[in-house]
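Subset of chains shown; positions unchanged.
So that you can tell them apart, the chains are marked A, B and C in the order they are listed, and the count of residues begins at 1 in each.
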Amino acid sequence: MATFNVHVTIENKPGISDPEGETILNDLVLKGTHKTVSKIKTAKMLKFTIKEKDKKTVQSKVQEICDELRIYNPMVSKVTIDVFDS
Amino acid sequence: MSLESQELAELKSKIGRDPTFTELQIVAAEWSEHCSYKSSKKHLKMLPMKGPLVIHETGYDSGVLDVGDGYVVTAHIESHNHPSAVEPYGGAATGVGGVIRDILSTGTRPIAIFNGLRFGDIEKDQQARWLFKNAVTGIADYGNCLGIPTIGGEVEFDECYQNYALVDVAAIGFGKKENLIKNHAKKDDLVILLGGSTGRDGIGGSQFASDSLESEDRSAVQIPDPFIEKLIIEAILEARNEKLIHAMKDLGGGGLSCAISETADALEIGIEMDVEKVHTRESDMRPDEIMVSESQERMLIITSKAKLKKLQEICKKFRIACSVIGHVTSDNQMHVKKGKKTFANLPTNVVANATLLDLPSKKPLYLETIEEEKKFKAISNYSKTMMKLLASPNIASKIWVYRQYDHEVGIRTVIKPGGDASVLRLDNGKFLSAKIDGNPKQCYINPREGAIGCFEEACRNVVCTGAKPIGMLDHLQFGNPKDPEIFWTFLESLKGLTDFVKYFNIPCVGGKVSLYNETPAGSIKPTPVIGVLGLIDKNPLIPQKITDGDCLVIIGNTKNEMGGSEYFEYINKFIGGKCPSVNFTESKKNMKTVLEIIKNQFLKSAHDCSKGGLAVAVSELCMTNQIGCKISLEKVPGEKLDVDRILFSESHSRYLLVLEKKNLKKLEDMLKKSKVSFKLIGQFRGDKIQFNKGTKSIVDLRVDKAQKTWLNSLKDLILHG
Amino acid sequence: MKVGVVVFPGSNCDRDMYHVLTDVFNFDAQYCWHEKALPKNIDAVILPGGFSYGDRLRAGVIAAHSPIIKDVKKMAKKGIPILGVCNGFQILVESGLLPGILLKNESLNFMCEWTNLIVENNKTPFTNQFKLHEKIPIPIANGEGRYYVDDDTLKQLKKKNQIVFRYSQVINGSSHRIAGVCNQEGNVVGMMPHPERAVESEINPMDNKPSSLIFESLLAKIGVGN
């Protein structure tokens, strides 16, 4: 068994609006001096520490957790799972 | 953390040996200004705290008032200034958490939160805007999650708070008198720590609050956890119902050090505890770190062995940790061990009672000339000036703030934020009204009259709902007390408040002192904040919609007292002039009269005159009712004054009464009889706010335009800079 | 007739709801702790507002995994009236009993204010006393109250008459201004606004009659007393 770090990134599916990202862009960034930013999207990340025998198992376990426990709501969000050695 | 050298010497002589490292840390935490009140305590005694409704119990951090029929109301006020100035979200949120636990520790359920917020100039200063916005979110997220309504407060901006923040939070509790915790303990009772885990966050917090803000101490940042606080509230109230709590104290500044020493000292017991039993967040914490950690959301409970199991079951139900960390002894010592090894063993009365200071004071030099006025440019267009005032951050509606606070949860809020005081219904059919007020602009010009003014304003707000003031809370916020000039302003404010308490028989039921409020540019202006609680036996005056033809009557005199007014400071950029002062006899008469009239139930609404003066107070009535009015300035009672002064003077003791024309005679008869100064000054109609002097139009403003500006300007400023 | 008020860790409108059910409408109400089974003889279930599990991860999602939800689902299947208010609505949505999701308000802020609802379906156990399109003055208090469904689901909702309440004007960016929906059978209803805050005239600055009809509808459906 080894310990792995997993980044679970939850973000809006394309087409779903992201008022928070838009607000940061329009009311903060573009009001300042930084005009080269064209888009900001917000996402939520969960960093898991998990013990499993290998990366593949981790990947599938975490995917299972996310689906079963509705870590993300599939109607509006998608989830990306990145596994790293600890 | 450290003690000053003479304090160290004192400690040595009191215990007759060198303190251990852990002992030093414990004592440094408890002897900090924040925990020990060493600079202020001697003087605070002057404030009368007794009254027919006040209930005194050992070891309470909150005031308790008997509201009849077997019910009590508890109240407390706190600030979280230093933490909020560096981490406004967490600082403000944990400030709410702290004051709520004070209420809880008496055994009452918290039913309302108030917040007073002060920042630098948000029109110019992006940092101030950031602080403000995040402090509001912090309070909202915390209070909303707890399900305790935040029903009122105040917001003020002044350059003296640049790069700083004053975040004051007051809370009210309610419960049955029989359920009050009567703190007591006997030998071998268990000492239990309940709630969140102890971590390194917040180590040195109380010391931090007692230093000026130069050393941005990172460890003093606290992460709020309102969810666990909510569970603590429910668990404790359930334990209270089951009579499982013998004594209780919340953990605040100074952490376990203060809670243990103060509880033991108050109950005249000793406590022996083992730091290894404390549930910690990190595994490698030293005994001293555990003792002074200010991790939030923790409560200390003393109970008997027989009741432990039941208490543990309740904690389990609410999934909160609960550790037996020690037991009660009879030797009046605070004995801190780790396993078998002793790390501290001190007499509790030594720890809990720092030597009080008697600091020198001296009248500040600037006060000699502050009342002198400057000549101002004449106003050519008063309507424009009015618009500017209505948009000014101090006067603009605070709806952007209180809309973010759940002010209705608990279904008690009869009068909601937006008017003067808010009103809650109580289970015995009575109503509780409350408001907090501060006015540093006036307190800077005259710390005594200014403080009295805040007190009177809070009373006025409460009186406007039909409530008789029954208790006050004071929160005294000043700069470095070691500066004799600052200390003088502190004493002046305190003396003023004391006079008012005595004359009006409104006892002080609780308070807090926050010193060392210094910004990089120097000390803040004296900022006492006063909370007043009022009781209504039957019918609160719930403002009714003002309609065409309704009359406006003013009570009280308008005087040439422009010092600290928004007109001087915001419009003319001038700090100085004569501070409004309260004439006690007049004030009492007006209060009494207004209350009597409200009892007769023919008023449509009552509103006090405060910031922005008559002009703003009248406009507020117009804007919230979307109706115009026509006011004759020459009728306004008081000194003969220029129109700008009649419009914008912030003289105290003034009330605006609105009523149907058919009741005017009745009102005038009553007012004549009680010999108050009053006048019918205008009528509501149309869609314009109009102030005339004789036949001359002074102000002529469309209500809808004014309202739009007033409602939106704060939000626009925050969102779009 | 027994009404269960489900209590989760962090529920905070449970006591308000209980007060209204018992003291105002004379229901026989009972708190139901989320780890215990629902009593067998329950006639209606209400999930009150609050911040279950501190709204962590997403409002309602953790509570949706509570043991009691299994029972709530069984009751739902049996056709027993179930109402979720605010956080209760969020929990019903996250547990799959109702369609859609509640997202952060467009303002990104918590919003506590009074608004008006329009009744769009007066066939549910909680709306049967309303006239269609009747207006209800009522307060909202939420941070994640923006109801969202995709276009296809919205079409379905309309077709199956599952939209129960709409806001009379745009307030938070909800799809189709939706404030409350029901399941296809109509017995499970969720709504963001707080009827329990609006039924007593003392604390209702507008008109408490319409909100009362929500509870009177339930009375009409299940009756009072034994």
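What to note about this one:
The rule we apply is simple: contacts are C-beta pairs under 8 Å (C-beta built on N, C-alpha and C of every residue); 3 or more make two chains touch, one makes a residue touch a chain.
Worth saying up front: this structure is predicted, and the values here are computed from it rather than measured.
Only one copy of each distinct protein chain is drawn here, although the full complex in this structure file has the stoichiometry A x2, B x1, C x1.
Quick note on the criterion: only the chains that are shown with their structure count from here on.
Once the centre of each chain is set as its mean CA position, chain B and chain C turn out to be 36 Å apart. Centroids built from CA atoms put chain C at 30 Å from chain A. Per-chain CA centroids place chain A at a distance of 41 Å from chain B. Against chain B, the residues of chain C that register as touching in their complex are 9-10, 12-13, 15-16, 19-20, 33, 49-51, 53-56, 109-113, 139, 141, 143, 194, 196-197, 200, 202-203, 205. Residue ranges on chain B touching chain A, taken from their complex, read 719-721. Within the complex formed with chain C, the residues of chain A that make contact are 16, 19-20, 23, 69-71, 73, 75-76.
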